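Just one protein chain is left out here, and the rest sit where they should.
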Amino acid sequence: MRARFATGLLAGVVALAGACRETRDGGIAANGPPVDAADGGTLIVAVPAEPGTLFPPLVTGTQGAAVVSALFDRLAEIGPALETYGDQGFTPRLASRWRWSPDSLSIAFTIDARARWHDGRPVRAADVRFTYLTYVNPAVGSEGAPLLASIDSVTAPDDSTAVFWFRERTPRQFFDATYHMVVLPAHLLDTVPPARLADAPFARQPVGSGRFRLAAWEPGQRLEVVAVPDHPRGRPHLDRVIWSLVPDVNAATMKLFAGEADFYELIRPENLPQLARTPSVRLVDNPALQYGFLGFNLRDPRGAGAAHPVLGDSLVRRALSMAVDRRQLARSVFDSLGITALGPAPRALIPDTLAFTAPAHDPAAARTLLEAAGWRDGNGDGIRDRNGRDLAFDLLVPNSSQTRQRYAVLLQEQLRAVGARVTPRILEVNALVAQLDAHTFDAYLGSWQTSPGLAGMRQTWGSTGGGNVGRYASPAFDAAVDSALTSRDPVAARSHWSRAFRQIVADAPAIWLYEQRQPVALHRRVQVPPLRADGWYADLADWWIDPAQRLPRDRIGLGTPP
Amino acid sequence: MRHPSRPVRLFGGLVVVMLVAPWLAPYAPEAQLDLVAQRGLPPSWTHWLGTDLYARDVLSRVLAGTRVTLAVALGSVVLSMGVATVVGTAITLAPRPVSTLLAGLVEALLPVPRLLLLLACSAALTPLSGAGLTILIGLTGWVAAARLVADETRRINRSDFVLAARAIGLSEWRIMRRHLWPHLQPVLAAHATLAVAAAISAEAGLGFLGLGIAPPAPSWGNIMRDGAGVVTTQWWLTVAPAAAATLAMLACHQVGEAFEESVLMVPR
Partner (left out) sequence: MSRDLPPSLGRGLRALVHIAAVLMASASLAFVCLHLAPGDAGTALGEGLSPAARDALRERYGLDQPLVVQYLKWLGALAQGDLGWSTSQHRPVLQAIGEAFGHTLWLVIPAFALSLLGGMWIGTWQGLRAGSRGDRLVTWITLALHATPDVALASGVLLLGAGVLALFPTGGMTSDIHAYLPMASRWLDRLQHLVLPVVTIALVGSATLARHQRASLRAALQLPFMAWLPTRGLPPAHIRWHAWRNALAPVLSVAGILLPSWLAGLVFVEQVYAWPGMGYLLVQAIAAQDMALVSGAVLLASGCALTIARVAAVAHAMADPRLAADLPGSL
């Protein structure tokens, strides 16, 4: 009896498994052939987290940014070279054309007459005005507000013209007006009090004017956008894009290799051998505008306003920079998928990388410098001290970043070799942010995503910047950055930037550690234009599936679900 | 007929292993060898259990981590079992107000996730010593065991020999010692062995909150945490400490069994 039961169970499992293999790919309803042969296809993106909100002014993180980029339009899109001077390289999106005023203090955008919101209503200039007011409203609390400071106001003289008025002429006027904002529908949002916009139904069911519209969002599982077939700029080649939530890194990699996901951003060096053995998946270069660093707190954490007892001395900081073999660390952590960072910006955005050099790896010189600064090993324990205080500090690391945790352990060892005791403290993100905001830390491992044109430099390393938690304050650096950002002559701006970088590298408020060169894994059948450095999702509407390599899920078509 | 001191001998053996293990390590556990060429190597003749992400020998780290991991795990299990036994028996045997209060406390604590309790403590506690870690893990893990003990105590309370003992007029204390305690053994021993594994993984989890054994000092939980992101590619980082933990649990299991046998042999 028991044997029969077991056999029956086994048979049931085998039948289930056998059925599994079939239905994984087959049995899908098709809704007619696509018009253009290259049209059609379902792209599945494996992501480790889902966006919290899809209300564009409050979106943080790549997942939300990717979905917003698909659903919404900017007035004009930046060119692939990410040039921020004037309007070179920008292509029309929601605005079909624009006209500068003779004194360059205003730009008049003409809204595309064919532009429609996903609910059918036409896009009007009042929407642009409403968008600007929402982004800069302090009650909304958008992170983009400080970046729109150069805009004085936005007016809508008629339904199809939106005029941006600027306080002064800057080289980035056009960039400021178009890059940081996606246009929001006023008719759906203007009745909601600004403080409640984050919780309005719009945050989970956004309506945009982009080439994709939101089809479904199953919380905790997936988010699906489908193509808008009658979009004025043409329907996207893909039928749909599904962001599929896979929190576990190993499971996501398995999903990719099994063919159930087409795109995965977080492929790691450990997976490269398996990727080489899987013919259906390939790597695509994904330049990123990100850099990692070890940031020092230049002020005393106890809050007296005095300099940090150990790290307030720039000689000590420079010596610690020299003690670290950054190239070896980058090789160890990233293999060939990472390079050292040169300064407070990714190399792609630094106008002149030869104008300055970070301190080279030289442990002997580091020791000499520390001795000169008065740090000697008085008690023979291997750690330098001065006036009874050890050359020791805590290094805060977020538990969410494997990369930075690895760096912390490696840095601890390298700095011990010159007589500094570094204690990595891995903290949960809330604890880390709380300490950073309160400035009660010694050092931390941080990472910044940089905007094109280095527009955010004031916020990250300027003395009044909200992101400058180490409280680095150099009037010379501030002045150089200001000149660089406001200068209308590219050559002059280059020299200002070089001056700024030389200053900050000499002051060494941080050890500039790495830039990740993370390729993304993509299914062979997906054809893509070169990925933009500020986000791989920028040209999602232009991705297409090779008709000769279509999978069954590419043949679903645009019809509504059965 | 088993020698009554067998559990003591087994436990002593475990302690000896804990003390001796770090001396057997072939490399220094914190030494980062060639950072580029020797990181993440699979097991080989020069590195029996391979190397980890920072080019450190895994075998040395496992051996060096034995002492602190076992001390924390065993200590916290003893603490949590102790508290659970006290609270569990009190729920059944103490007078009504105390019993209801304790029962309510256990029921209220059970659904609160351990993570939350640890996070709440983490704000007040900066890096913990081994003793502090033991107390933290022990004091957050007794609740389920207390429920078990309470249920078992209630069951034993109703059994014939206890009723008979009460009828003769034996004192409560005597009943507890000679009748209750031996019959709680199986449940406690079974739970304790599993609790050792839970304590090891709790220590690993605490590492995520910055409260575990601070790097670069090795502990089995640390090694498992290093290996968590590369389970499928650098499997030795997970298998090595898991195998060590299995051996430790097996030893605890033997101790528990021997203890049980020697206690159950005591004539009533």
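The letters A and B name the chains in turn, as written, and every chain counts its residues from 1.
The definition used in the following text is that contacts are C-beta pairs under 8 Å (C-beta built on N, C-alpha and C of every residue); 3 or more make two chains touch, one makes a residue touch a chain.
Computed from a predicted model, the values in this text were never measured in an experiment.
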Sole residue of A:Ala38, A:Ala113, A:Ala216 or A:Ala360 that reaches the chain not shown, by the stated touch rule: A:Ala216
Touching the absent chain when the full complex is considered, from A:Pro346, A:Gly446 or A:Pro509: A:Gly446
Residue among B:Ala37, B:Ala108, B:Ala131 or B:Ala164 that touches the chain left out of view: B:Ala108
Of B:Pro22, B:Gly130 or B:Pro186, the residue in touch with the unshown chain: B:Pro186
Interface with the undisplayed chain - residues on chain B: 91, 93, 96, 100, 103-105, 107-113, 115-117, 119-120, 122-124, 144, 147-148, 150-152, 154-155, 157-159, 166, 183, 185-187, 189-191, 193-194, 197, 200-201, 204, 224, 227-228, 231-232, 238, 242-243, 245-246, 248-250, 253, 264
Residue ranges of chain A at the interface with the undisplayed chain: 13, 16-17, 19-21, 23-24, 27-29, 42, 44, 52-53, 60-61, 138-143, 145-146, 195-196, 198-199, 203-204, 216, 219-222, 224, 242, 244-248, 250-251, 254-255, 257-258, 260, 398, 427-437, 446-449, 459, 466-467, 553, 556, 561-562
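Everything below uses one rule, namely that only the chains that are shown with their structure count from here on.
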Centre distance in Å when chain A and chain B are each reduced to the mean of their C-alpha atoms: 42
Chain B-touching residues of chain A, taken from the complex the two chains share: 249-250, 253-254, 268, 270-271, 274, 328-329, 331-332, 399, 402, 406, 408-410, 412-413, 423-428, 431
Touching residues (chain side chain B, partner chain A) in the complex: 30, 32, 35-36, 39-40, 53-55, 119, 122-123, 127, 207-210, 214-216, 229-234
